[in-house]
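Just dropping this structure here.
A single protein chain has been omitted; all remaining protein chains appear in their positions.
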Amino acid sequence: MSVVKSTLPEADLKVVGEALQGALVDLVDLSLVAKQVHWNVVGPRFRSVHLQLDEVVTTARLHSDSVAERASALGVNPDGRSASVARSTAIREVPSGWIKDVDAVRILVDALGVVVGRMRERIEATADPDPVTQDIIIGLTADLEKHAWMFQAESE
Amino acid sequence: MSVVKSTLPEADLKVVGEALQGALVDLVDLSLVAKQVHWNVVGPRFRSVHLQLDEVVTTARLHSDSVAERASALGVNPDGRSASVARSTAIREVPSGWIKDVDAVRILVDALGVVVGRMRERIEATADPDPVTQDIIIGLTADLEKHAWMFQAESE
Amino acid sequence: MSVVKSTLPEADLKVVGEALQGALVDLVDLSLVAKQVHWNVVGPRFRSVHLQLDEVVTTARLHSDSVAERASALGVNPDGRSASVARSTAIREVPSGWIKDVDAVRILVDALGVVVGRMRERIEATADPDPVTQDIIIGLTADLEKHAWMFQAESE
Amino acid sequence: MSVVKSTLPEADLKVVGEALQGALVDLVDLSLVAKQVHWNVVGPRFRSVHLQLDEVVTTARLHSDSVAERASALGVNPDGRSASVARSTAIREVPSGWIKDVDAVRILVDALGVVVGRMRERIEATADPDPVTQDIIIGLTADLEKHAWMFQAESE
Amino acid sequence: MSVVKSTLPEADLKVVGEALQGALVDLVDLSLVAKQVHWNVVGPRFRSVHLQLDEVVTTARLHSDSVAERASALGVNPDGRSASVARSTAIREVPSGWIKDVDAVRILVDALGVVVGRMRERIEATADPDPVTQDIIIGLTADLEKHAWMFQAESE
Amino acid sequence: MSVVKSTLPEADLKVVGEALQGALVDLVDLSLVAKQVHWNVVGPRFRSVHLQLDEVVTTARLHSDSVAERASALGVNPDGRSASVARSTAIREVPSGWIKDVDAVRILVDALGVVVGRMRERIEATADPDPVTQDIIIGLTADLEKHAWMFQAESE
Amino acid sequence: MSVVKSTLPEADLKVVGEALQGALVDLVDLSLVAKQVHWNVVGPRFRSVHLQLDEVVTTARLHSDSVAERASALGVNPDGRSASVARSTAIREVPSGWIKDVDAVRILVDALGVVVGRMRERIEATADPDPVTQDIIIGLTADLEKHAWMFQAESE
Amino acid sequence: MSVVKSTLPEADLKVVGEALQGALVDLVDLSLVAKQVHWNVVGPRFRSVHLQLDEVVTTARLHSDSVAERASALGVNPDGRSASVARSTAIREVPSGWIKDVDAVRILVDALGVVVGRMRERIEATADPDPVTQDIIIGLTADLEKHAWMFQAESE
Amino acid sequence: MSVVKSTLPEADLKVVGEALQGALVDLVDLSLVAKQVHWNVVGPRFRSVHLQLDEVVTTARLHSDSVAERASALGVNPDGRSASVARSTAIREVPSGWIKDVDAVRILVDALGVVVGRMRERIEATADPDPVTQDIIIGLTADLEKHAWMFQAESE
Amino acid sequence: MSVVKSTLPEADLKVVGEALQGALVDLVDLSLVAKQVHWNVVGPRFRSVHLQLDEVVTTARLHSDSVAERASALGVNPDGRSASVARSTAIREVPSGWIKDVDAVRILVDALGVVVGRMRERIEATADPDPVTQDIIIGLTADLEKHAWMFQAESE
Amino acid sequence: MSVVKSTLPEADLKVVGEALQGALVDLVDLSLVAKQVHWNVVGPRFRSVHLQLDEVVTTARLHSDSVAERASALGVNPDGRSASVARSTAIREVPSGWIKDVDAVRILVDALGVVVGRMRERIEATADPDPVTQDIIIGLTADLEKHAWMFQAESE
Partner (left out) sequence: MSVVKSTLPEADLKVVGEALQGALVDLVDLSLVAKQVHWNVVGPRFRSVHLQLDEVVTTARLHSDSVAERASALGVNPDGRSASVARSTAIREVPSGWIKDVDAVRILVDALGVVVGRMRERIEATADPDPVTQDIIIGLTADLEKHAWMFQAESE
């Protein structure tokens, strides 16, 4: 059953579909990672980091919706189920238990670094097959790089 | 490192902590399931179901935050990481690909039914050890049962 | 045709269903009574009482919706039709024609007193069979008792 | 006790007062009927009809207030008590229990049809004695006819 | 210099222009009278009357703008200068100094009564020459009669 | 297929339906004309006229929706398709290319003059068959005449 | 009857009371003058001047309320009745009929100039007897001088 | 008269100007088509489709303004007059009369498909001559493709 | 530890610091007194006085924050602890238990009278040493005198 | 004078009244303590702690109003006067002068710990005599425990 | 000290960093130039130009923040100090003193023309090294070109 007719040729669609599915997994997991740290962070900078993490969650949720709906709009089924996310995410698992604020910052620098790296590859991959998708990924990468700067700026 | 001092005795805390951790996993997965169906649903009732699912997502996200922060407030570490969610959720996995609107409704009836059943047990379990936690779970169960009614009312 | 499957056993459901149906009738009639007085009140305190009555209407409408939807969520059909309300309400009928402000206050003290008394019984009745329903009735009783205080405080 | 001095001669006032009292009863009962169906509707179109009915409730409540306050402004006592509404309404009683969505639509087509018909007569009756009252009834009839169109447009 | 071309024949325009100019003077003076009482009222009902008067001011200012701009739209120059208002108003002058709350209510009942009476004449006068202007005067008369009811309802 | 049952007798419906269809075409074209000038106007008064034109667009769009939905509510199919509008509009076609601000003002004075003239006829035509429709046309004519005044007031 | 006890000695109160009464008359008349020009202005700059005048009205109304309530707070009865305003205002009467935009600007430059000049004197007069009143007059003078600048800046 | 100096060389400007003019016509007609169906749709899904169509109207109006103003900013005169739109649109004319909901969905799938196809060509055409214009067309294409997905998802 | 460097010479700072500390105590206690009466007032004017008192609370809380932060800004430690307030307040203690509305008004007239008297002295005292602080106290005194007028105006 | 009739038997009322009065004193003092630290805190984390404290103030003020009005609604006079608060509070007095940020955090951990402990006892005490009151105290305890967690999480 | 790790290779970073630094200086100076003219403009079109200039200020401030934070996000230090801006800006200095409205328009046409020209070069320069930065500059250029059109359209 393929109800939505893609506006792209098959080969292009494959490249674009993979980019969007990869971006979806990364963004859903980023939202879960940021929430996990948001709840478990401790230390003198608790409040500042706690609030900052919720802004990452907001960004990640917003863009996960954009890329998933973009996939659907192209006729590709997005997969954001917990098992799929757990299996495919490139973000290293956050340790359980309380997380010191300095570690929280470092975890986010790492997670954002990994996700931004993969998004950069997707920008390149989608440029020719679908500039509309590329534009969406460019936009979310700008937001992620801004978050990455802020966590780097406050890492010790 | 145990930074937050619980206001409950050890035995009570164990019961309450498990109830909150269970509720957290159920709610995070409910939010992911509802989004998955939100993106992949098709059929004449697409728009109605698509919008309704986002209201479930909003409810699930709001309450997952409440129960996770309640756990932290009691000195128990909440665990909402993708792998933990995938491993512990009681909601059956949604099939991949397009989902017909009648199936979407049925999936939600089932998922909400399972989660509500477990929440009912948690209401009973937390009554004595911590009425504050119980009140939070009572509140979110009312919301989930309202969503459950609506999906049942429109199932065919 | 019983489309919504109750999460409660039959016996409990009967008790809870009666409590909700009784609350619904009381709240719908309270909204009509408060509007009737709102339109017909006269006297030096007209404006103050006229405005205060609309706050009672808002409270009664809000909670009549909550209890009716709670009934539906449990698989019990709420009945808020005019004939049912006229037949089952416990609030004494307001006299027709202009109502002096002091009488308006007394009418509300009486009406709220009757409704609160019956809600108190419902809080007790629903405690065991369904703490979720009980919590909703506790919440609306708090609001009604606040209105009751205010009308008592200004009665002469 | 006749505290508000009418600006109309006695004979005109009688005609206008009856029109307003009739409109009040119809609108209050319309709000109760629409809420009753809002709570008890089931079927594939549940969500759409459920939401649409609340818009009818909003319209009916808004205009019932306008006509009741218009009556008071002319020195005529509005009567919106549950017993009066139950006794005088021209809308056929809604059956108790769950209501299928197709039946819900038909019930509203009928109820709105009856009310619009009576409002049309009131527009004619009030034209000469009080163009101010007529203008209010013209305005609410426009709103009711718009709702009537929408339910007709979706009836099967 | 007659820059705005009227859409009405000369004779009709004269009637309509006089109605609008008369309405303008009444409404501007009503706003000044209500403010004067708003500032000088004293007595146990001070706060209630003080607030109620500002609602009259809001109504009077809103509608004075409507009728003045309606005049301009027909090519008739509105005149709302203080000297013109002082000279042509039909409202009796408010006494200087503190005004007891019961007197304040009586002053408003009188002022609104006078203005409403004149507006009723204007509704009749404008019906044939310009139904658009009539509709504006009908709308503002409804508002003024509502204020008049409220002050009568609280007069002792 | 005639799904919406008119509340008017056949002969009245014909008159009212033509008035509404004519009004719809005029208002849709007015919105397109005002946008065309909004985009192409030049001259020292560019900004003022550019902004003013968007207020005409807002008015025209709002009322085109009202008259079209009024037609549907009466069971008459509104026709606002581009070809129908182009064929039936009474507004003279705007020249292509840049439009000087003084010309822009004159174009709007003319367009509004033509439309107001036709609306005046529709007010008369609908008075007897349907005062509800007439009330809608009276209301929009008031708005159009206000715009017409403003453009006349600033024409050179 | 002197219900409000002044916090100032008699002599100071006289000076301050006169300053406030003078300011009240000037501000009420300024609001009427600005509205009069707002309704009657014509010319290429119509829209700009029309809108700008309403900002003067807003300022004048806001501050007339402040100074009148300040007078009451000191136990001095403010007098803003139309006859009092017409008799005591220092602003020259605006001519009747259409007003060209260049004349409109000049009228406002003159009116604001006169009012500002008198306010400057009141700032000096109230400095010693009541710095609280002075602060209010300083604040409103700043606003009036800003309006005065803008009309001067655009006068030809 | 060429008042706005383009920042592009002549040849590039021609390509870009044609892309923008084509996009303008398509978007204006899309807004008229969506409104036509919005008013005339009937069937069980009436309400859902009726609301969804207004979102298409909002999108089409927003972007028609963007492309028209982009044309002006480049010194090219946009042409959105009804006759031009009727003559140049690529969207097939909607049949007159009531439109069944399933047909309404199909009409939108077709219309959006045609417009998206042409926008894709414009993205390619404008890439080199003006990446600023291209970025605007990429953005609106993303929105149109999202609407296209939703109508496809609910087509039967 | 003196972390904030004052911008004032020592002698001036002492005067200004005492004025601010005195103002802080008066305003904090005024907020507590107004709340106490807000909760315990009874009588026919209950609602009006109850609402009016909350406006005093809002004013008192707002300005207590301003004066405390002004003290900190000058390097003086504000002291708003309950024991300090209880010990230093100049407002007479409110009797416990229900308070009749006429007494409530009198209590506020007295409390505001005392506080305004002391603020007047602080305006004088701070004029030379710190016009910035004086300006803050002038502003809050205007607000307090407005409240004082209103309670006087309604005292019997 | 006992104007408000309690809905509880005497013995229950005594228990509930004491719980509410105790909660009121704790919450009022908590609001004063949090403001005191808000104004006097210094150190590198000044801004973060300063903002966080105002959220405690907001919580404490909101709930002090709820418990005081709940007491009144039961016919028990709440006592929130400064002397009563100073005498009965269980929170240790904050030292005067600047407060280092680490000390500020510790002070709040202690204050919230004490208040939460007492609230826990009140939850138990009110369970049987008045579940409505208990529900209010449960709700505010959840909020206080959340604040307590956050200050513990950031204590060093 | 280089705290933020760039995601770009050194050579690309140099190009992108220069583009961003150049854009920052241009945008900061544009905001200062627009404010300077906003304050000093005179002439019949004063109000229109004065308001329009503040929209340029808003645009320039918004985008100066975007490009500066983009630079930081790439690890390049933005320099928006007054001396740097004064030294590096490409916008010609505005003459001191009053500026006639026609000159104001010309000044903005020139300033926007210069800045747009340089932005066009930066779009080209950044295309390969960093499409994310390019997208930001494309977006702000669209806004600047829209402002440029408007000032050209009204230049004489």
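Observations on the structure shown:
We call the chains A, B, C, D, E, F, G, H, I, J and K, going by the order they appear; numbering starts again at 1 in every chain.
The rule is simple: contacts are C-beta pairs under 8 Å (C-beta built on N, C-alpha and C of every residue); 3 or more make two chains touch, one makes a residue touch a chain.
All values reported here derive from a predicted model rather than from experimental measurement.
When the full complex is taken into account, the listed residue touching the unshown chain is I:136, out of I:34, I:136 or I:150. The set of chain K residues touching the chain not shown comprises 1-4, 28-29, 32-33, 35-36, 39-40, 42, 64-65, 68-69, 71-72, 77-83, 85-87, 89, 93-94, 96-98. One chain is missing from the display, and on chain J it is touched by residues 41-48, 50. Seen from chain A, the chain kept out of the figure touches residues 45, 48-49, 51-52, 102, 150, 153-154, 156.
Assume only the chains that are shown with their structure count from here on.
Hopping across touching chains, the smallest step count from chain A to chain K is 1. Considering every other chain in turn, the ones in contact with both chain C and chain E prove to be D, I. Of the two chain pairs considered here, B-D and F-H, the higher C-beta contact count falls to F-H. Measuring from the averaged C-alpha position of chain F to that of chain K gives a distance of 42 Å.
Centre-to-centre spacing of chain G and chain I amounts to 31 Å, using the average Cα coordinate of each chain. Inter-chain centre distance (chain A to chain C, centres taken as mean C-alpha positions): 49 Å. Residue numbers of chain H whose C-beta contacts span two or more other chains: 3-4, 42, 45, 48, 69, 72, 135, 153.
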